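Just one protein chain is left out here, and the rest sit where they should.
Naming follows writing order (A and B), and every chain is counted from residue 1.
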Amino acid sequence: MEQTVDAPKYAFPKSTLRRFRWIRRYGVLILMILPGVIYLLINNYLPMLGIIIAFKDVNYAKGILQSDWIGFKNFEFLFRTNDAYIITRNTILYNITFIVLHVIAAVTLAVLLNELKNRFLARFYQSVVLLPYLISAVIIGYLVFSLLSVETGIMNKKILPMLGLGEISWYTETKYWPYILTMVSVWKTAGHLCVIFLAAIVGIDKEYFEAATIDGASRWQQIRSITIPLITPVITIMTLLAIGRIFHSDFGLFYQVPLDSGPLLPVTNVIDTYVYRSLLTLGDIGMSSAAGVYQSVVGFLLVLISNYIVRKINSDNALF
Amino acid sequence: MERTNSRTQLVIHLFFVVVSAVCLLPFFLLVTSSITDESEIIRNGYTLFPKHISFAAYEYLLNDASAILRAYGNTFVATVIGTSVSLLIITMLAYPLSRRDFPWRKSLSFFVFFTMLFNGGLVPTYFVYTQVFDLKNTLLALIVPYLLLNGFYVLLARTFFANTIPMEIIESAYIDGAGEFRIFWRIILPLSLPILATVGLFQLINYWNDWFNSLIFITDRKLFNLQYLLNKILLDIQFLSTSDLGGNQAEMIAALPKEGVRMAMAVIGVVPILIAYPFFQRFFIQGLTVGAVKG
Partner (left out) sequence: MLKKMLMLFIAVALVLAGCGSSDKSASNAGSNSGSSVNTGSINTGSTDEAQEENDASNLPPYEIVIAFPTSSSQTSGIPEVEQAINEITKKKINATIKLMPYSYASYAQQLNLMFASNEKLDLFVSGVNGAYSSQVAQGSMIPLDDLLEKYGSGIKEAVYAPFIEAARMNGKLYGIPSNRDLAADRELLMRKDIVDKYHIDLSQVKTFEDFGQIFKVVKENEPDLIPLVLFTQISTPVDVIASMYFDILGDRMGVLEYGNSEMKVVNMYETEQYAQLLNTVRSWYEKGYVQKDAATTKDTGPVLVQAGRAFSYIKQSKPGSDTQASRQTGYEMVSLKLPPAYSTTNLITQFLWSIAKNSQDPERAMMFLNLMFTDTDIINLLAWGIEGRDYVKVSGNIIDYPEGVNATNVPYGLNQGWLFGNQFKSYVFKGDPEDIYQQTDQFNKEAVKSPALGFTFDSTPVKSEVASVTNVMNQYRLGLETGSLDPETLLPQYFSEMKKAGIDRIIEEKQRQLDEWVKTK
């Protein structure tokens, strides 16, 4: 396990003889990766050329390639006001919260599902927790509205009076929304994510548990010292991947669920929604492209750093 | 294998009953609001127990049954083909990346990962799909863009292969004279049913819920997919009520289906996945135990 990658000695074979051997050893594997690699080249890398749009004053009559270069002017709107601080803060804080809570909730669900003896019910629960993920964000927005509407909402009309509390104007009070959005996000994602961890748990070699049981370990001890450590690689990779997208957010959650309510913007505005709103009428593809580049570059740097740290701890868990 | 005692079982069940309620209630709300009388929704909001039940929304959908059936068909074809092909490509790419002895492992992983961070945006993607490859208004446009989506599933599958399949198995098979592809097909895949089911399920959901490709690449109404029909309405309502479009705005809004219809469409969009789900659950058992292979 401690052995580091021995790749370099294969990478650039010194003699033709060795290259020949190398092809014979890995030729099939290379053929196997070809479809995926070609697909990514065409579907993902080729369009990356379009990043130039972020630095262009797009004029369709001239064509995109011939449009004038304008340096970083398209990026300006992202940093002009103190909105830049607010949207960046919101995006990062929400994402960090989500990354942590999603993993905790999903792992809990997965571990508990795996503990259940009644397989039929376990499967039933598993299907049910997936449901929220299947409902479109706009509809979730409707459903949340049916809870929180001032005039017809279940909260204001039924629950708050029952508790002897007065009406709350949910869609203008910023203080509730960090919690509401977090709850909705966990509600929506946990069941979906738990599938991954469940697959990881199911994949653990049962011999470990059998040995532990013979040694008299309790279930809880087994979970703590077998299950969790063995799914750590999966948790790590999921976290790393999420960090890469830390400047991106679930647009539907932040735009549709608060119903685009203006007074809530200080706590609901994230980079994606800010860009969307700014450019709705301007329709400037240069500016939206600039926002995408900014998000990607920051995510990239963060992931390089995190990956470096992970590699220091355990190189097998690192992304690359 | 020993599992927990029955009291702990009961507690876990109670926990899941609560969790299920939290997940199911909104869904029931969705279903009941699709059969609630339209004016009642607007007067009183959604309710689990409507006073006046009305199937008008579903009747409205039946009006255009042929369009909906066709959209179902398009979605179905794209989902089945897309999910199978993408499973194949994903696992074939992920497996070599999981092999610790594969020379380009780290840099190729990076190559895959990079696609998760950077994309050129919609315009160049559209250009590639419509001008370089003529996929506009073809079913392929509903399939190809999501085949790998981005590197996420590849890296996920890679991690699973690397962590659940001991290198010794591969080595011993190799020494026994099995070719790489045979090892992959006969040993790796059967050992990895849970992750195949996971990725398959996720891709199934991605394809089933996709409407964006339909929005961007399809203008021929014969090729629209199911979720597009719903999302088009939802987005139009949002757009029309937040845009300033002058004297004829009232007609534009009046042309859109009512709330009950939107709910009904959401319901008919979810149900097929719920039916397909148990099928995937069957694979959430350890394929062959690793021990058996080793032995």
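By definition in this document, contacts are C-beta pairs under 8 Å (C-beta built on N, C-alpha and C of every residue); 3 or more make two chains touch, one makes a residue touch a chain.
Just so it is clear, the structure is predicted and the values come from calculations on it, not from any experiment.
Screening B:Arg43, B:Arg186 or B:Arg282 for touch with the missing chain picks out B:Arg43. On the side of chain B, the interface with the absent chain consists of residues 38-43, 60, 63-64, 67, 104, 106-108, 110-111, 122-123, 126-127, 130-132, 215-216, 219, 221, 229, 232-233, 235-259, using the contact rule stated above.
If you put the missing chain back, the residues of chain A touching it would be 7-8, 11-12, 41, 45-46, 48-49, 58-65, 73, 76-77, 80-83, 142, 145, 149-151, 169, 171-172, 259-263, 265-266, 269, 274, 277-285, 287.
Keep in mind that, in the parts below, only the chains that are shown with their structure count from here on.
Separating the CA-averaged centres of chain A and chain B is a span of 15 Å.
Of all the residues in chain B, the ones that touch chain A in their complex are 1-4, 8-9, 12-13, 15-16, 19-20, 22-24, 26-27, 29-30, 33, 43-46, 89-90, 92-93, 95-97, 99-113, 115-121, 123-125, 127-128, 132, 144-145, 147-148, 150-152, 154-156, 159-160, 162-164, 179-181, 184, 192, 194-195, 197-198, 201-202, 205, 209, 227, 230-231, 234-235, 238, 242, 259, 262-263, 266, 269-270, 273-274, 277-278, 281, 284-286, 289-291. Within the complex, the chain A residues that touch chain B are 3, 5-7, 10-11, 22, 26, 28-30, 32-33, 35-37, 39-40, 42-51, 53, 64, 109, 112-113, 115-118, 121, 123-136, 138-140, 142-143, 146, 149, 151-154, 157, 187, 191-192, 195-196, 198-200, 202-207, 209-210, 213, 219, 230, 233-234, 237-238, 241, 244-245, 260, 285, 288-289, 292-293, 296, 299-300, 303, 316, 319-320.
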